[in-house]
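All protein chains but one are shown at their positions in the complex.
After this line comes subunit A, so read on.
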Amino acid sequence: MQNGDQHYSMEDETYTDIDGKAISLECQSHSGFCREFTVSSAKVSIGRVMAYTCAVWLSAYIIFFVTENTAVLSSAIIITLVGMMVRIHFVKVDHETLLIIGSLGVQVSSSYASGRESTDFIEMGKIKDIVINEAIHMQTVIYYLCILLKDPSDPEAVSSVVPLFQSSKPRLNCLVKVYKSCQEILAKC
């Protein structure tokens, strides 16, 4: 190996999320007790962006044709631009990463389409376990991976649950892979 990592990309199975869209999972093993999992969702599709923009501008032109008010056109442009900026900066998640470092903690980070990253680090002392839970989501039952946090006053009780991969929502096969890796590391340290 050239460097100390090992990469595992997509093997035989292709992963999908709960809606059926294709996602990809990348596992990177930095050392015996440090692993990183990245789940990437589909990127922003240029076709959809163009379709929305054309629809908005067409309706703006029709309204302008009826009312002869130029403010309609400029407001349509501003709305389109602002909406697009808000969506890629705050809404659209590009990939989510889970970095687990044995005896130090777990770092969960989401990276948005504009490049913004939002990170959260949970110390190992606060983590009780990493499990796969079931949840009822609209009309379906889905599986999700989550971290159980310890209650500071009662070491046996669970104080809160931190769900992982909330935007990409991978299916059970992907979650099982991540779960097994994490449990190996948690058992070692």
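The rule is simple: contacts are C-beta pairs under 8 Å (C-beta built on N, C-alpha and C of every residue); 3 or more make two chains touch, one makes a residue touch a chain; residues count from 1.
What we mean here is this: contacts and distances are computed from a predicted model.
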item: Undisplayed chain, where the name is taken from the UniProt record, one of "Transcription factor", "Putative exosome complex exonuclease", "Phosphatidylinositol glycan anchor biosynthesis, class Q" or "DNA excision repair protein ERCC-8"; value: "Phosphatidylinositol glycan anchor biosynthesis, class Q"
item: Given A:Ala60, A:Ile101 or A:Cys146, the one touching the chain that is not displayed; value: A:Ile101
item: Residues in subunit A touching the chain absent from view; value: 1, 3-6, 29-34, 36, 99, 101-104, 107, 109, 119-121, 123, 125-126, 188-189
